[in-house]
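Attaching a single structure in structure tokens format; questions to follow.
A single protein chain has been omitted; all remaining protein chains appear in their positions.
Order of writing sets the chain letters: A, B and C. Residues in each chain are counted from 1.
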Amino acid sequence: METEVIEKIVSIEKPHLEAPPDWQPVIMGILCNWCSYAGSDLTGTSRIQYPPNIRIIRIPCSSRVDPWFIIKSLQTTADGVLVSGCHPGDCHYISGNYYARRRFLVTKKLLNFVGYHEDRVQFSWVSAAEGQKFANVVAKVTEDIKKLGPLRLYKKENS
Amino acid sequence: MDYTKQIKEIAGKLFSEEKIDVFIGYRNSGFDENQVPVLIHHYQDVDQLVFTEKSVFNLTNYLKYEHTRNKRVGLVVKGCDSRALNLMLTENQVKRENLYIVGIACEGVVDEAGQKAQNCLECVMPDSVVFDEMLGTPSGKREYQVNADIRELDGKELTERLTYFEEVFENCIRCNACRHSCPLCYCDKCCIDQETSTLYHGANTTSSAFHALMTWSLHLAGRCVDCRNCEKACPSHLPLHLLHKQNEKVVYENFQEHQAGMIEGDRGAFYKYSMSDPDDFIM
Amino acid sequence: MNLTTYSTDSAGLQAFYEAIINAHETYAPVEKFGKYDFKKVDSLAGCDPDSPIPQTMSVKSLFFPKSAKVMKYTATSEGTELSDTTEDPLAGKRVVLGVKHCDARGLQVLDAVYKWDYIDTDYEKRRENTILISPRCDQAVTHCFCTSLDYDVENLDAMDVAVIHVGDGKVYLQARTEKGKNFLKENNKGLSAANGAAKEEMKKQYDKFAGSFRLSMDYKEINEKMQDKFDSPAFEEVSSNCVSCNTCAFVCPTCHCFKISDEKIRDKGVRYKSYDSCNNVYFTLMAGGHNPRPVKYRRWRQRSMHKFVYYKERFGVNLCIGCGKCTISCPVNISIFEVVNKVVNTMQE
Partner (left out) sequence: MICTIDKIIQETPDIRTYRLKFREESLTEQFNWMPGQFVEFSLLGSGECTFCIASSATRKGAFDCSIKRAGIVTADIHRDLDEGDEVGIRGPYGNWFPLKDLKGKNLLFVGGGIGLAPLRSLIQYAIDNRSDYADFTILYGARTSADLCYKEELEEWKNNESLQMILTIDKPEDTWKEHVGVVPKILEEVVKPKVENTKVITCGPPIMIKYTLMSLDKLGFAPKDVITTLEMKMQCGLGKCGRCNIGSTYVCKDGPVFTYEELNTLPDEF
């Protein structure tokens, strides 16, 4: 799964490169503490299956997500990023996810503008009661990123 | 556009009335036609000041530094500079009562080749939006139009854009000149400096440039006023405006036609929200 | 030294370049985003060996790249393994076209710091394997002042081969080092031995070039006077409009400060050596919070004193080579020439 991690560090996406046969994407999941993280908990306790490619980081609120986190994840290990928070209106901090929503849009558009596919970075609203939805979202994101292939392999380096 | 005489007069008056400690303006470099920003502390130096269409650099940048902290400052601002200043004021970086602002109704500055600069052609607000005194005749706000380069790149394939920006990031030497010359990058500790950031490491590789430039432009999204100090500073001549213009476009189109620094007290697109913001990209 | 000189014409020179590109690994100035940078080239069409003087990027990047791997490591449960980096992409035999003589001199100056005490083997190898071919400038631009400094521009031996256009399409190629002599001997297709007039014509071209300088300084005087100007109040004045953007150090052919940084993912990592600049606030900031150069004028003082005094004191050559790159790249047009002159001429209280 982690072939040539080093090359990844110094690389930037070169698409349409053939993925190694046993390749599995690494997806960074940034989940808000109050809804999505609890939702993912529920998915677990309800024994719903979802792809194991996601690596979850818990944060206090979706508005804590600096676009920096997304960029940094892509630059290092992740092939894709999923950010998830409370549904609009349900934010534990009243309006955090409204602010976050604006940032997400700009981040997504800018990444697309510099040549990354829209689906590399995805966002979702998952509440604490939506165990099944979380599983579906992760499945969809994993599926999308698998289609796009690995985000790495550009060996030209720094000459 | 030549306000040299008026600016000399104003600065002279301010010094003789002891209203300011330092005046920030431009002087001729003495070597070529370019102008050098100058910080004047005494009445007798006022004669150096000039202002023509060669006065390119955004002077609000100097309000970041220790020289001007807690001092009474007079400075010259063009339309775009004044928008940056407006943001600095609302973000509490400078105190309004410490400033004496000489606003300019700008007719556009010229680039190195002597042509009218690209950002001036697309300028939405040539007149100073915040000032104590205004020079020239204001021509008012102009219609927003999408940058030509952005339109061109938008029409291209994803992979074409990727190759293009790959080259941009490859040519970046990570000198951070863009950040230092930006008046709105006033953080003491920057997240893209090796020495102060726990996440960023300092290697000058392509991907580190990707990381740094993307993060930097996203932190300026909804705030960039298109003064192009960063592009002027970039030794690699990278088209940094593309990233900012793209953000500006997204912000303008989606967030109630928001434009940075136009209104006093307006803190920028990401300090507010609307219930009707686009939501369709979120699952 | 017995200089070998060949003569040819413009077309011959193009053929000579073409032959080099075909036969050797060649680097040359390539235009990108309106600035020239040294890149590997496959054909003469993609590059410009006679690029205009403000090349912006200096040739040092081929010897001291903007970011070089120092080592790699892997940490496993059995222990940490260190390994040398993969092959150095810049260590092979290669030819560099279109190096300005100031750039070439910059490398000569850098040799001093890289070859004292600990010898940087990577750098040395890159230097040894490289042939520098340098066209002499015809006309100085605004910020050039190389002729005022402590080296002989006309007979500089920093480059291996000097290319001199003497007008009327006539070109002389002169070997300046042993390496260059052998190189010309092996690649003399289209070249013929120069006749007696060559020396005079080259001198004439040089005189014309030297006459085109707008800036000149009395280097000896500056060097001497600057030594006691450490406490000069002028530093504060000249640095007041600097925005600490570090551009000057990154484009400077002789700035050689670097930083070391690690990049790591899980158990594998690389250590890099990358450019850094003494104009950076954090350059000397220690973890404990003590900073010997906390304010801008102190950092400017370090930079200009290092260029004109310290390096000379230590290694016997002047660090500044008068190329004017820093002034051209500076967003606020601060001229190092103006700075040192102001510092020297400002009276001390």
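Odds and ends about this structure:
Just so it is clear, a residue touches a chain if its C-beta (ideal position, glycine included) is under 8 Å from a C-beta of that chain, and two chains touch if they have at least 3 such contacts.
This is a predicted model, so every value here is computed, not measured.
Note on the undisplayed chain: of the listed residues C:A15, C:A91 or C:V113, the one touching it is C:V113.
One of C:E18, C:D88, C:E124 or C:D262 touches the chain omitted from the figure, and that residue is C:D262. In the full complex, chain C touches the omitted chain through residues 73, 75, 79-80, 82, 113-114, 116-118, 120, 230, 256-262, 264, 269, 271, 276, 278, 283-290, 292-293, 298, 302, 305-306, 309-311, 313-314.
FYI, only the chains that are shown with their structure count from here on.
Rounded to whole angstrom, the centroid-to-centroid distance between chain B and chain C, based on C-alpha atoms, equals 32 Å.
With centres taken as mean Cα positions, chain C sits 44 Å from chain A.
The set of chain B residues that touch two or more partner chains comprises 203-205, 208.
Residue positions of chain A touching 2 or more other chains, listed in rising order: 9-10, 157-158. Remark: chain B residues 29-32, 34-39, 57, 61-62, 65-67, 167-168, 171, 173-177, 180-181, 193-196, 201-205, 208, 229, 232-239 touch chain C in the complex. The residues of chain B lying in touch with chain A in their complex are 153-154, 158-166, 169-170, 191, 199-200, 203-208, 210-211, 214-215, 217-219, 221-222, 242-243, 246-247, 250-251, 254-255, 269-271, 273-275, 277-279, 281-283. Note for the complex: chain A touches chain B at residues 9-13, 15-16, 66-68, 71-72, 75, 88, 95, 98-99, 101-118, 122-125, 137, 140, 154, 156-158.
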